[in-house]
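Note that one protein chain of the assembly has been removed; the remaining protein chains are unaltered in position.
Per-chain residue numbering starts at 1, and chain names A and B are given in the order in which the chains are listed.
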Amino acid sequence: MVAKLKVNRAASSAGLIVLAAVAALVAAPTFRDGVAIGVALAVAIAGVATLTTPGLRATHPVVVRSALTLVVLDITLIATYFFSATTNFNLATGAAMSIVLLGLSFLTGASGQISLGNGAFMGVGAFVMAIWANHHATTPIAVTLLIAVAVGALVGLLLGLPATRLRGPYLAGMTLAFAVAFTAILSSFNSWTGGDAGLQLPTSVTPPRWLESFFGSGTSLLTTNSMWLADITIVVTGVAFFLMANLFASRTGRAMRLIRDNDVAAELVGVSLPRTRVIAFIVSSAFAALGGALWTMINNSVSPSTYSFALSITILSLVVIGGIGTIPGAIIGGIIYAYSTDAINWITNQTGLNPQGNVASQLNGIIFGGLLILTMLFAPMGISGAVHRWWRGRKDKSGRLATPSH
Amino acid sequence: MITIDGLSVSFGAVQALRGVSMSAETGKITAVLGANGAGKTTLLRTISGLKEPATGSIRMDDRSLIHERPENIARMGVGHVPEGRGVIGEFTVEENLRLGAMMAKVPLQAGLDEQYEQFPVLGERRKQHAAKLSGGERQMLAMARAMIAKPSVLLLDEPSLGLAPLVTAQLMHTIHDLCGSNNLTVILVEQNASSALRIADHAVVLHLGRVVANDVAANVAANEDLRQYYLGMVE
Partner (left out) sequence: MMDPILTSRIMSDVLGGLTNGVMYGLVALSLVLVWRSTGILNFAQGAMPMFATYLGMGLLSYHLSYWPCVAISIVAGFAIGGVTERVLVRSLYGKPEINPVVVMVGFLIVLEAVASAIWSTTPRGLPSPFSPIDWQIGGKPFGLSDFTLYEIVTGVIVMVAVAALFRFTKLGLQLRAAALAPEVSRLLGVRVGRMLTLGWMLSTAVGTITTVLVASNYFTGLTPQVMDSIFAFGFIAAAVGGLDSPVGALVAGVSLGIILQFVSDYLNSNAIIIVALIFLIVSLMVRPSGLFTKSSARRV
């Protein structure tokens, strides 16, 4: 009977897909748009059909995860088509940030250690991206991104090797020193990094030929081009989250959580503590570098002042507020980041503070610092943890209410 | 004098003590005996305030010791030599003693002299780090550190643990002396039942958190069943 149900589901999904494709072709103004919308709808329907298949989550978790990633990506990509340039830019900035948050969240959630230098690791990725593009303008963008990630991982290895061997707050302290030193490091290599002014990308990143017709050929930032940039960023973000979700669920991920909860027990069952910690730190550095490289791509330039110690602290705050060690927490943090400037401006306006005054310029620090302390003291699992608890409580309650009626 | 009534203590779901009642008289040694996990150490830790009881009362003379902080109980005159002796290895012998004398009313030097007279080996090693002492010397240091504060109650947790039989015998002799000459209330927790019973006036046997015997020490020592089932003393 289950098999029959599955066949029925597959048949109806296929029918829906054909129907959607035909409707898109008929309704869309041009054939090209019709194909685009048709494909998007088909992916969405197929994805949802897969997601709702009963029992699949237990037997084929990877399939479910890919379907989920595809559906979210698909919907977001369609949305960028309708969003304004500013919204797309914010979306891309926040998405890139959520990759960084995911990396730090993984490090902390899995190994119980913390990095105060992920802003600087972002900077590593951002500058490697710009420097490489300036020296090898012809390299495809995907390759340049990978190079940035690799260098980020390498720097992570260098710093992580000594610090992760030690129990105690050594990694936090060392990454803090790295974050503080980063600006000095940049200006020591002035000829490469462009000094205080930073670097421009030689040409703005344009869509490949075969896709160009979808996006138009605008070049300046915050025009149609920002949609293309937002789309790449979203796809990369989707891939990063997909990989991380699998890592969380893998043997390595379980080993890391074991370390966080009880490192003596972990060692007893044969988990190598230093190696696992170093791996977690390298992954977190690589993710940060990827986020920074995407920022360079979105902004078409990179400035050293962006990657100050303050950014590292912002990253830490966002991870903690979103929820350490969870995937939704990183997304929540990214969204908060995308809108934090707007929110703080709104507060400034509402309270009638002088926007140029001392208090208004420090509002960011006061609010983020305060939230950091309050979250850690009263809701250490952040927003996603709190929502999860509330959700479970609700389910328990409804479960209890349902029982007597049986 | 210590009076305990209906004392229950639990660690989460595990009940370590179940309605323990006993008393320890002034100038006498009360031995608390039993196997591992019988609740002996928990009993001492509850008396000195390190562990909060679920129910029951503990009184020293007329004062209740329940809900008091350990540092206040210590200041009321309860000396506790914990399991493993609690000697601070990074401190010298004399620093350990100075720490013990912190709340004493007597002048420091007089107190030190008195302890060095009682335990001459400590006087010889006063400048050495306590980590360098042998097990027996550490036990003496721990007792001297408790005695320098002139307590009226002395709680001893497994003082003979890890000591050679000859050293143990000597130690028991010292405990007996201290009790008599200072009019102390001594509660002596021991796994080494035969050594403890040799000097004790009274004995309480614990088994899985309950009192299974509470009698004059000589009677406990003579009771074949107790010896065999609870104290593991096989001739």
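In the analysis below, a residue touches a chain if its C-beta (ideal position, glycine included) is under 8 Å from a C-beta of that chain, and two chains touch if they have at least 3 such contacts.
Since the model is a prediction, treat every value here as computed from it, not as a measurement.
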Residue, one of A:Q113, A:T237, A:N299 or A:T326, that touches the chain absent here: A:Q113
Which residue of A:V64, A:A133 or A:A163 touches the chain not shown here: A:A163
Candidates B:E52, B:E71 or B:D177 - the one touching the absent chain: B:E71
Interface with the undisplayed chain - residues on chain A: 108, 112-114, 116, 158-159, 161-163, 165-166, 168-170, 172-174, 176-178, 180-181, 184-185, 187-188, 260, 309, 313, 316-317, 320, 324, 358-359, 361-366, 368-373, 376-377, 380
Contact footprint on chain B, counting only the chain that is left out: 48, 50, 69-71, 74-75, 80, 82, 86, 88-91, 95, 98-100, 102-103, 131, 145, 149
